[in-house]
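In this view, the complex is presented without one of its protein chains, the others remaining in place.
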Amino acid sequence: MSQRSEVYRTSLLGLLSPAIVLSVWESAGALGWINPILLPRPSQIVWSLVELVADGAVFPPLLYTIALFVVGYAIASILGIAIGVAMATSETLYGLLEPLVEILRPIPKSALVPVLFLFLGIGKTTMITVVVLAAVFPVLISTFQGVRGLDPVLLETARTFQVSRMRTIFSIILPASLPMILAGMRVALGLGLVLVILAEMLAGEDGIGFRILDLQRAFQIREMFAWIFVLVALGGGLMMLFDLIERTLVPWRGKT
Amino acid sequence: MRKAFMIGLAVLGFFVLSPQRATAADLEKLRVSIIPINDVAPLFVAIQNGYFRDLGLEIDTTPSAGGAAGIPGLIGGSFDIVYGNVVSVLLASQQGLDVKVIAPGTKVSARDTDTTPILVRSDSGIKNGKDLEGKSISVNTRNNVIWLYARAWIKATGGDPDKVTFKEIPFPQVEDALRQGRVDASFLVAPFSIVSRQKPGLTAIANPYSDIQLGVDVGQYITTGKLLSAKPETIKKFVAGLRKGVEWFNANPSSDALLTMISGYTKTDASILKSIALPAMPLHTDLPQVKKTMELMIENKLLPGPLDLSKIIDPIAL
Partner (left out) sequence: MSVVGTLEGASSKPSAAGSIRRRLGPRLYGVLLIAAILLFWEVSSRLGWIVSAYWPPVTKILWAAISQLGGGDILVSLAATLRRALTGYAIGSVLGIALGILLGKSKVLRIALLPLIEIVRPIPTPAVIPPLILFLGVDDALKIFAISLATFFPVFTNTFAGVATVDDTLIQTARTFRTSWARTLLRVVLPATLPAIAAGLRTATSLALVVAVVSEMVAGSSGIGYYLVEMQYALRPDLMYAAVMYLAITGYAVNRLFLVLEARLIPWMGKT
């Protein structure tokens, strides 16, 4: 991670390559080397973006997507951690749930979108469920591995001191396996974003994925690229937020 | 850099699949994007009866469910010809894309063969556009031909389309959505409009195409202006072959041979297809009808103003 911050420290140099790419793109467009209808110039896209932000049109779909994602991701994280801990600490629950998890986990979740329409109809419930299904398994697996990988002495000690089961989980197991849980949540973050955009494209009423496909069908390419820029900002923002939270919760991570 | 990297990847991908593309035939190959529905039956008739082969063409059809990838794929160079709807063509042209109509596809020519109704729950009491105000109607895609005529019908029957919520629901999910009350009305195409009424509970209250504009040209075969000027003879042959297919289709409606063929490319059960009345297919694009559609688009703010249709519809289609 230190190498990454090294690039950001020399932030002027870091801006150099994106600047070069943008100016090549811009001048290629201005010189007519690329079809301006299919690939608008960055300045035109930024102008569309400014219009989107200025008249506030950017906010409802953006908030819609964020809301869907956050709700789905939160449910997936809580479920994943809870089931992961349960399966790792109870042999009975492990036996009960392991076959089901092993059957559901390998299904590419995108294939479940049409199936979920049938159950839940078109709408928010379906989209949130898709996000949950995509994000829950990485969290579950890494939580499970994290808890199973804990030092047995730690748990023995807790038992010796007759710490209650709930307290053992909340005060010992969860903090100790936090790095692994967060590693799973990081994978889940990316997967959840992929699926929320896909769900909006296939079953959307609103949201960024819906806008992008809608604009492509109306052949409004410039506006479509503006929305992709919005999505880049959203994805980047969420990842930075995640880094920040991880660094706060697990300050020792990455220093080994 | 990123772009170079993208192009590099694309090139790599291209090489991986290129052996598949090689064809040794001396026939000229045309790639056509279709929607697997009844409307493209004449094209398949022409393929199966060898009309294209006789003209030196080999037609390679690629299905696109719902047709969403058609025109973008044409622009992206995957197809030479695309079956698409009239609204998409006009939208694409208005945005500056180089699209040309070369042949008609489907026409709602008679009320008794119009299989595209608006359905409601029988006990809903909804009868017209006025009743729909404050309620919801489903279309497969917003801002397309279905959406446009649903709006026009609501307006024509006393309602304000802006007071009706339009929901996007893919055709296969419509019946469940209607029965479960997730939507109040749906504009639906065959075979879904037929199948969903086989069980009681749903009623058709209108046929917007017939009600608003009997004779509307719904579907068209489209190519790019570039291809049209580069290979006018090839396109001419395609249109000629297709017209022979239309003639055979119109002479043999609801024959078993036709139903088996449609079942083959739609993958729909032949018994379902039997209950669908097939409309006569058009030989020529009807310019005044396209103009009417364009005016509806302007009225519903899909287009800012009139387009020069003579530049979009090539004389070969007329």
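In this document, chain identifiers A and B correspond to the written order of the chains, with residue numbering beginning at 1 in each.
Here is the rule we use: contacts are C-beta pairs under 8 Å (C-beta built on N, C-alpha and C of every residue); 3 or more make two chains touch, one makes a residue touch a chain.
It should be emphasised that the depicted structure is a prediction, and the values quoted were computed from it without experimental measurement.
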Per the touch definition above, residue among B:78, B:165, B:203 or B:250 touching the missing chain: B:78
Touch list for chain A against the chain that is not drawn: 1-4, 6-7, 10, 13-18, 21, 38-39, 87, 91-92, 94-115, 118, 138, 141-142, 144-145, 148-149, 180, 183-184, 186-187, 190-191, 193-194, 196-198, 201-202, 208-209, 212-213, 216, 221, 224-225, 228, 231-232, 234-236, 238-239
Residue ranges of chain B at the interface with the undisplayed chain: 1-2, 5-6, 9-10, 12-14, 16-17, 33, 36, 62-66, 68-69, 72-73, 75-79, 170-173, 175-176, 179, 191-192, 195, 266-269, 272
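Assume only the chains that are shown with their structure count from here on.
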Interchain centroid distance [CA atoms averaged], chain A/chain B, Å: 36
Chain A - residues contacting chain B, complex: 17, 20-21, 25, 37-38, 117-118, 121-123, 202-205, 213-214, 216-221
Footprint of chain A on chain B - complex, ascending: 1-3, 68, 71-72, 75, 88, 91-92, 94-97, 141-144, 167-170, 173, 176-177, 180, 182
